[in-house]
Each structure stands twice: as C-alpha cells, then as structure tokens.
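One chain of protein is taken out of this complex; the other chains stay put.
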Amino acid sequence: MSQVEEALKKEVAKLFEEETIDLFVGHEPAGVPLKTSACFLSSADEAKRLVWNASCATNLAAYLPQLFKRPGGVKGEWIAPRVGVVAKGCDSRSIVGLIKEKQIPRDRLFVIGVGCEGMIDRHKAAGALGTMGLAEAKIDGSSLQVIGTDGTQKRVELAEVLADSCRECQHRSAVLFDVALSETSVQAPETSRYADVAEFESKSLDERWEFLVSEFSRCIRCYACREACPNCYCQECFADETAPKWLGVTTDLPDVFVFHLGRALHQAGRCVDCGACVAACPQGIDLRLLNQKINKDVEELFGVQSSLSLEEAEALLSFRMEDDQSFMTEP
Amino acid sequence: MTEKKGEKTSGNGWEPRIVAFLCNWCSYAGADLAGVSRIQYPPNVRVIRVPCSGRINPLFVVKALQTGADGVLVSGCHPGDCHYISGNLYARRKFALLKSLLEYVGIEPERVQFSWVSAAEGVRFAEILGKVIEAVRAVGPASKMVKELEEVT
Amino acid sequence: MLEVTLDKSKLQELLKLLGTDRRLVAPVVDKLGTVFSEITDPSLVCLEAVNTNLSPKETVFPQWETLYTFEGNQIDKAELQIEETVLFGVRPCDARAFELLDRVFTWDGVNDPYYLKRREKTLVVALACNAPGEACFCTSVGGSPASESGADVLGFDLGDCLLLRALTDRGKTLLNSVSSLTTAATEEEKKAAQNAASEAEKLLKPVAVPEDLAALKESFDAEMWKELGLKCLGCGVCAYACPTCHCFDITDEARKGAGRRVRSWDTCAFSLFTLHGSGHNPRTTQDERYRQRVLHKFLYCRENFGEAFCVGCGRCVASCPAGLDLRAVLERLASTAKVT
Partner (left out) sequence: MDPITNPYVPYPVRIDEVTIENDERDLKTFKLVFLDPEHEKAFAYTPGQFAELSVLGKGESPIGIASSPTEEGYLLFTVKKTGVVTGELHSLAEGEVIGVRGPLGKPYPIDRMKGKNVVLVGGGFAFTTLRALTQYMIADGNRSEFGEITVIYGARSPGELLYKEELKAWEARDDLKTIITVDKGDGAWKGREGFVPTVLEEVAPSSKDALMAVCGPPIMIKFTLPVVEKLGFAPSDTILSLEMRMKCGIGKCGRCNIGSKYVCKDGPVFTLEELNALPAEF
C-alpha cells in the first residue's frame, strides 16, 4: 500500500496548492501499534503526516458532519470549508449516506477514493500474543509480525487478523469519489456475505439469547460504538432522552439491550458494515451480529444495500405495495 | 405493570398481559366495534391508541417488552386503506425488520405480532387478539428483556 | 515488615483460602485480554497480563449502584451491606488510584458512605510489574512498578515463587492467616524482588508531564485543544477505563412510585454532561470537553489534592477508539511554557 500512500500525499499537497480544499481529513499514526488516528490538515506541508496502510480502519466519514456546522460564537455570514477526505469503500458509502441525509454537502467535499484490501482488527492481532500487550507490529507483505510487551514474537497471516467486516466486504473501492488513487480487485466471495449472521441464525432461540447476554453483559455504556459510527449524528440520542426516558443509564441488561436494539434499528437501511462500532468497542462486543442481521433482512426483503449510490432511496424511506407481509398475523 | 416477579410467574393464576398499539382509524375502531357488538374478547389487553401504524416507533415495542409486557400486538389499516395514504406501508417495512430482529436476538416470536384490521372487522380483531393471547400464554411470562426494580445490592 | 514467600505451586491453595468467607476478585481471561471478576474457580485466575482491560475501581466504585430504594415517599431504612472482599493481583498503578479516589470521597470532610464502606471492606493485594505494558508510564506520574500506595499487600513475581510484603496491619493479618502456605522470605528473595522492580522501572519510557501549574493554566486557551477536540469522538472509553476517573450521575428508576435511586459512572466527554435545564451548556464543544478531562487530571486535581489524578496505567491510550494519546498530549503541554 506504500505507493498509494505516496500518491495520496502528493494528491493532498496538490489539492492544497491548487486551493481546491481548505481542510483535509486523513489518517495519521497513533501512539500504539496498529492504530491510526484521524488527522485534520490545513496546508500542503502537512500532507507528510498522512499514512495509508492496513491499520487505517477508522471510518473518517464519522468526523465530517462536525466540520460543516457553524462554529459556536461565529456571527454573520459563515461559509462552510471545502473538505477533502480519503475514503475506502466503506467510508465512501457512509459519505453517500450522509450526503443523502443532508449532514454533509456534496459540493463542499472532495473525496479521494482508495481501494482497500481489508483492515487489521487490532484486537485479533494482539490476541495472537495471548494476554500480553502489543508492543510492536510490522506488516510484511501478507503477514504480520507482532511483538509482545514481554518480548514474545509471533507471525500471523494478515488474512487471519482482518476485521470481520473486511472479511465479508463486497465494496472495497470507493463508490463515490472525485479522484480515485487505486482500486482493488480483491473481493469477498458472494457466498460468504452474511455468513456470520447465517451461522448465528442457525442456533436455537435460547442459544442466541444466551450468547447475546454474554456479549452485552460486557457493555459498559461508554457509547464508543455510537460515537464512532458515521450514522450516529443525532443531536440527542434516544439513549440520552429523558422525556420519554427510553432506558436507564445503568448496565442492567434490559437497559443494555434496549440501547443496542434501538441503535441497530436506527441503522436499518443505513449501516454499511464498516465495522467502526466493533473496532471502537473497548470490550470486544460483536455488535456486527445485530447490524448485519438488519442489513441482511433489508437486502433480502427490500432488495437494497445501504448507501451504494446517491440516487437510490433508503430502504426505510420507501416502500412497495407488494412488500413482504408474510410475518403478519392472520386469524 | 408493577407486579413483582413472584406474582407474575405464579403458575396457573398467571394471565398474559398484552399491550396493543392500535391505529385510530381502523384497528382501534375495530376493537371498539367488537366491544359494542358484544363479541367476547379476552380482557388481557391494554390498548394504546395511535394516529397511524406509521407513528409506531419500534422502540415502543421494545420498551413495552422491557417494562414487562408479555406480548405486544400492533395493528393498522390494510394496505391501501391508510388514512394518510401510505403510513402503514412505511410501517410495514419497519415491522418486518423489528419482528425478525427480536426473534433473532432470542425473544419468542409469539410475543410480538402485527396485523391489519379495519374499522368494520370487529370479529377479525377479536380473533386475532385471541390468537395472540393464546400464543403468548403458550410461551409463558416474559422474562428475557424485563427490567426488574428489586433491590440488587 | 512482614515478608513471606509463596511457592507458585501453592497459588491455587492461597486463592482458595483467601476466598473462604470472603469475595475474591482477581483477573481472569476475557475476550480482549483480562478483566477483574469475582472468582469461584481459582484456576481461572490469570496474573500474566500487565494491565486488565478495565481498571479494578469497579470494586470500590461500581459502574452503577443503588443508593437506596423507595416506595411512594418512603426511603428504605436498611443500611448498605457490603461483603468482605479480597482484590487480588492489582497492579501498583491501580492500587495507587484507590489512594487518590479516597481523597475525593472524603474531600473537605464530606464522606461518601458508599465508597468508603466498599473501600473499608476491600483488602488490596497488589502485584508488582516485571515489565511495562503497551502504554504504561507510571514512573512519569509519581508511581512505580512496585509502588506501595493504596495496597495492603504487595507481591513480587520471582518466577517460581511470589514474595508477599505486608504494607498495612490489615495486610499483615491477611498474610498471617495464610501462614500455613508461606515461608519467611530470605534475604536473597528480598533482593530479587527489589531487582525485579528496578529492572521494570528501567524499561519504562519516560513521558514529560507538565509540572508548571501556571503554564498549564495558560494552556486553557491553547490552539491544540481544537485539533484534539476534532479527533475526540466524545465517548466514555477513557473515563470508564481510567482507574481515577470518578464522575457520576444520579438518576431515579421507578414504576408507579416504587423504585430506586442509582448512581452510575458518567464522563465529562459526554456532551450532555454539563447541559443546564435552561439549555445553556458551559462546555458546548468537544475541545472544551477534552480539555476539561486533561486539565481536571493534571491541573485542577493538583490544585485541590496536591497530586495529578493519573497513575500512568495507559488504558486510555490503548483503548481510545480515536487513537488519542494522552502521553503525546502531555508532552505537548510540557514542551513549552505557553502552548499555542
């Protein structure tokens, strides 16, 4: 991916030099291995901070809506900045969704599309070391070398430590862009789409419940899933509303369930399975299990995949007279 | 819905409690018609009148389950009959996903049901409600999502 | 000073003994590393990981707890009942955090009965670190891999055995109660413990922590907060993983007049944290909220308690979903007297 990184830096520098953009949102290294952080650049010389590699898992679309809001205290006319952003397949789909939901203006946005071969799930990579912390990691072709805080070294295949979303990803190249730096031909086989959901569906009702209880009993209500999600831009989340109060603020399981079910339902027809929620969760809860279930149902029932184009109507903002109603109760 | 756990699960005496969200223009009138026509339907239901099935936030259903409803019935106008032209058709999509998701997470599918009942269908309303109550009775009192407020320390 | 040695082959027995008539809480393996958990089977205890995924503050300051129950306008008269607990395998940084939390919950002579009761009922057996974790910086914030603050017993992993040092009278009583399993520590073992700790100390990378409080005050208006605020997602991971963050909310949960008043963790990162009933919010932007978190720890707590509320466990660094690195922020704050 290093050629892409070089091309990206050049492109971004050019965009600033040609005064096409005022601000660029990309990835830069964070303080720990296999982690990057969103960065906000405002000049051509800063382009050297950018990185593009298999740890750029952050869905940058989540950072965009705030940039187009008039800052507090600014009086009179205010012109939104022209913002450039680097987008892999999932980021670009989220951008499509945000444009459709009028959270970001298409005409103030410059999207640099990049193809993606999948991002590393940091927890999986660290998991190769057991309970040891991850001190260092080196990507080396198709494998990854991880070094533990006790000095232990392990080598794992990149494919084994990719995020679950990336394993099942069908849209690796940007679906919306102003310039595309690279595409990728790698694609998950059609058959494996929703494989994780299908496997879960095959369990019994009580097994499913028990499994989710064990997952959700780890939830600490930190809302990292919500805050990392590009779709969760609500001014006030239902989880924070006090009138009506939908749920309590504790980690009592019924409250946790209402939160995660509510969030999953709000994602219906909108989730692009970027995996940001899973990557953000400090407790490793498999939130995809819910979101992908809804994605699967939306696709099977309404024939739509979320946010693939600006033109297609969102699944829950449309209907067909002949939509399935076999689930309804008859006398 | 404040009965304590003990009262709720007591074997033979237990009666399922159903929350019914009924569209003002059809099912609510249907339920009313069933009443005035002296069609017997079980008393286990608490009706919440809504202006349209499209008004029903899926969270209403989730919240009803969390606060202790054993079952939820949502009923609106037949497709094509919506007072607001298409509220029920948008709703139908939400309901399909909600029903599927709840079963997927392990909530018995009997607990959450959806139907179309017109203002003229008093008999149909009574039949559907009866069916829902019996189905919920068969799966027993809800416990999975119910928030209990007993002391925990 | 009572110092005893426990052969590791007897660790299971020790844990079993400690858990008799008491609640035993210790690290176990979970999905992402280790977590503190109530132990019923001592064989599950895992002391290898440097840091648990979340801090053990939950033991003395649970994520949520019932302050009292009520019915109508009657508050339950029953007093709080807390089980005797042994918290085993706490890292010295986390143990030190208890000592800091003590100051908040007794501040100005106003005692928090819930925290204090739990604290009083909890014996802390700490375990010194032989190697730092991925984001550790305890020595830069006044701690060390063998810090004794906040613990009743401090253990050293010497390979085949554990050296256990009593730090308080309660710790001494605890060690005496398991004397059937231990032997008096030899001079060699004591020396080995000291060596292990100082070796670990050498491995820690120092972080420049801003010492000049006046300069920190000036940093309130620094530009850097804007960029950090853009990055910060406004979630609660750092605060909830942090052993010293202690902000909380109080809410009522009731149906038909009966219910409970609960307190639960809360964080200054949440946008609604300071929202007034009138709609006014003194911290409307994420940069103000992120700044609050950093300055609360490194400026306001120093002014109020004489010490920064950070023990250098590195959890906020390791678990931040936005990749924010407190160490880097501190370096930036320290690098210039007046940060711009």
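First chain written, first letter: the chains are A, B and C, and each begins at residue 1.
Everything below uses one rule, namely that contacts are C-beta pairs under 8 Å (C-beta built on N, C-alpha and C of every residue); 3 or more make two chains touch, one makes a residue touch a chain.
In this text the structure is predicted, and so the values were computed from the model without any measurement.
Contacts of the undisplayed chain with visible chains (whole complex): A, C. Screening C:Phe137, C:Phe156, C:Phe273 or C:Tyr290 for touch with the missing chain picks out C:Phe273. Residue C:Val104 is the one among C:Leu47, C:Ile82 or C:Val104 that touches the chain not shown. The hidden chain makes contact, of the residues C:Arg22, C:Lys121 or C:His296, with C:His296.
Residues of chain C in contact with the chain left out of this view: 67-68, 70, 72-73, 75-80, 104-105, 107-108, 110-114, 217, 220, 246-252, 254, 257-259, 261, 263, 266, 268, 273-278, 280, 282-283, 288, 292, 295-296, 299-301, 303-304. Touching the omitted chain from chain A are residues 242-243.
In this text, only the chains that are shown with their structure count from here on.
Relative to chain A, the most remote chain by averaged C-alpha coordinates is B. Chain pair with the larger contact count among B-C and A-C is A-C, by C-beta pairs in contact. Of all chains present, the one whose mean CA position sits nearest the global mean of protein CA atoms is A. Computed from the mean C-alpha positions, the centre of chain B lies at a distance of 46 Å from the centre of chain C.
Multi-chain contact residues of chain C, defined as those touching 2 or more other chains: 253. Multi-chain contact residues of chain B, defined as those touching 2 or more other chains: 147.
The part of chain A that touches chain B in the complex is made up of residues 200-201, 205-210, 212, 238, 246-248, 252, 254-255, 257-258, 261-262, 264-265, 268, 290, 293-294, 297-298, 301-302, 315-317, 319, 321, 323-325, 327-331.
For chain A in complex with chain C, the touching residues are 30-33, 35-40, 58, 62-63, 66-67, 71-72, 123, 126-127, 130-135, 149-150, 218, 220-224, 226-228, 236, 240, 248-252, 279-284. Every residue of chain B that touches chain C in the complex is listed here, in rising order: 1-2, 67, 147, 149, 151-153.
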